[in-house]
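Every protein chain of the complex appears in place save one, which is left out.
The block that comes next holds chain A.
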Amino acid sequence: MNQSAVYGELLFSALIAAGIGRGLSKFLDLPRRLPRWNRLLSYLWVPAAVLFLAIAIFKLRSPLIGEGYFLLVLVLLLAVLLAVRYHRPARTLLFAMAPFVLYKALELLLEEPDGKLPKAYDAFMDTTRYFVLIWLITFVFIARSQKKTLEKERLVREEEEKAKRLIEIQNVELERLVVERTAALTTQAEELRGALTELRTTQAQLVQSEKMASLGELTAGIAHEIQNPLNFVNNFADVSVEMLSELREEQARPERDLALEAELLSDISQNLQKIHHHGQRAASIVKGMLEHSRASTGERQPIDLNHLADEYLRLAYQGLRAKDKSFNATLVTDFAANLPQVEAIGPDLGRVLLNLFSNGFYAVRQRQLRGEAGYAPTVSVSTARQGDEVEIRVRDNGMGIPEAVRQKIFQPFFTTKPSGEGTGLGLSLSYDIVTKGHSGSITVNSQEGKYTEFLISLPIHQAG
């Protein structure tokens, strides 16, 4: 065998070794798994180069050199595979290559120095070669498919990891959003609470101003109501003084008219009672006015509803008359005799009645202004006992309330009056006073253009 053939074989072996080394490195992902061994694999050409030089220097011609080099490479590869045997395809490759390397080693051992196998082993070695090659190829394919499977699994795992990470990121984002929203909601709740407090304050102020407004309406009525009793107090007092002096004159006479004296005395005594009565009347009007302007004390007392209704009907009427002199109406009262007293907050119920009467007068006034012939404006109030309750009906034959409006009249701030004339709180306050304050009910019944009737039912005894 000439030297060039030896070179050729060595070169061929070196190229195949480099190819296999490169392939194996890629197949097993050696740069990652075994960086050091991988670097070593890239120096597979070095022994080949050394042998090259040896051949050139020592003029070696043995064909065994190339095969020896190849075996060296194979052993090295086996060692690499052994090092990564934890990797299943590597194990399979190890399994695939082992017989092949053994065969190669055996071949090298049995070969004569000229590179030829002795004839005796020919048949055996041929069979064995085929067997190891098929073995090798089969297991290489198996390793490949194993690797593919692993790759797929890895991909799936990676996808899962990715999805997991994504979910984690989303979770973090969600948590951030939740925190953000919670903060926003908390702020909003705070703001709403503030607004609510403000509204409550405003409402309280409006309630107070509504009270003051109705107080203003009342003042005129009260002035009138108070002048009448005062007129009697002054004049009965004066006339009593006159009568007393007349009595003295009579007593001083020699012929006393005893019948006249007795008449004078009885008149004086009667007058004193009248003075007392009208003084009381004035006092109760002033008291009523004070109670009206004062915030409710919430004190329940037995109340004579007939008396209360009568008093406030007059007050409402005079109040309106004071503002509008051309207005007049017929007041009809129908009070149940022996009506039981009701446990109630007098000033509060008075406000309710005043409100209903004022509305009634307003309604008949509106209808009167239309100039219907023969229209007699009438506001009436009646009381009745119904079992454990007392009913008060306030009825007017005014404009009536349309169905659509009727549903809203107890809402706060709802008013049909021109702006500035009504706060829209009168009926809503009345509703609160009757339902919340007295556990009663207030309902309305009306026919448009005919009448309106409010019905208040109050329990005679408050529960609890």
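Operating definition for what follows: a residue touches a chain if its C-beta (ideal position, glycine included) is under 8 Å from a C-beta of that chain, and two chains touch if they have at least 3 such contacts; residues count from 1.
We adopt the following convention: contacts and distances are computed from a predicted model.
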Undepicted complex member, UniProt protein name, chosen from "Sorbitol-binding protein /mannitol-binding protein", "Sarcosine oxidase subunit alpha family protein", "RNA polymerase subunit sigma24" or "Two-component response regulator"
"Two-component response regulator"
Per the touch definition above, residue among A:Asp267, A:Asp304, A:Glu343 or A:Glu389 touching the missing chain:
A:Asp267
Using the touch definition up top, pick the residue from A:Ser42, A:Thr128 or A:Asn328 that touches the left-out chain.
A:Asn328
Looking at A:Ser42, A:Ser62, A:Thr128 or A:Asn228, which makes contact with the chain not pictured?
A:Asn228
Option from A:Lys147, A:His278 or A:Arg365 whose C-beta touches the chain left out
A:His278
In the complete complex, which positions of chain A touch the hidden chain?
223-224, 227-228, 230-236, 238-239, 243, 267, 270-271, 274, 278, 314, 317-318, 321-322, 325, 328-331
